[in-house]
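Read through the structure below, which is laid out as structure tokens, and then see the notes.
In this view, the complex is presented without one of its protein chains, the others remaining in place.
== chain A ==
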Amino acid sequence: MANCMQLEIVTPDKLLFSSDEIVYLGLRTNDGGIGIEANHIPVIASLDIAPMKYRLADGTEGYVAICGGFMEMNANKCTILATIAEMADDIDKARAEAAKERAEERLKNKTENLDVNRAQYSLRRAIARLGAYNKLGR
């Protein structure tokens, strides 16, 4: 078990996921993508809106859609503080696609009182969700 680390994903509402058999984590920070394996040096990073990948000791892989937040790695324990996070299994593909289309539509036909930041934010969230969903290989 020497090559394993702990992972906790916390959102404001609940503890979304926790496991102590993580061997690899692939994340995208605001500074670019990083990969984390067990016994990484302590890191604090702010995360981008993107899917995150994890690999367990038995080789199974999973994805989580992370919509912004932070990660802290310390003492072989990785904590992810996400404003919004969803496990790939829980993602509603139809809803994410609809949200994506809606956001694209709004960005295309710009009206005067369009909140561009908000529309872009929801578009990126939808893309992150779809990314996590599609990587499951369904």
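The criterion applied here is as follows: contacts are C-beta pairs under 8 Å (C-beta built on N, C-alpha and C of every residue); 3 or more make two chains touch, one makes a residue touch a chain; residues count from 1.
Quick note on the criterion: contacts and distances are computed from a predicted model.
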item: Chain excluded from display, named as in UniProt, from "ABC transporter permease", "Glycosyltransferase RgtA/B/C/D-like domain-containing protein", "ATP synthase gamma chain" or "FAD-binding oxidoreductase"; value: "ATP synthase gamma chain"
item: Candidate in contact with the missing chain, chosen from A:34, A:57 or A:107; value: A:34
item: Touch criterion as defined above, residue of A:43, A:56, A:87 or A:107 at the omitted chain; value: A:43
item: Chain A, residues in touch with the chain not shown (by the definition above); value: 10-15, 29-31, 34, 41-46, 68, 70, 72, 74-75, 79, 81, 83
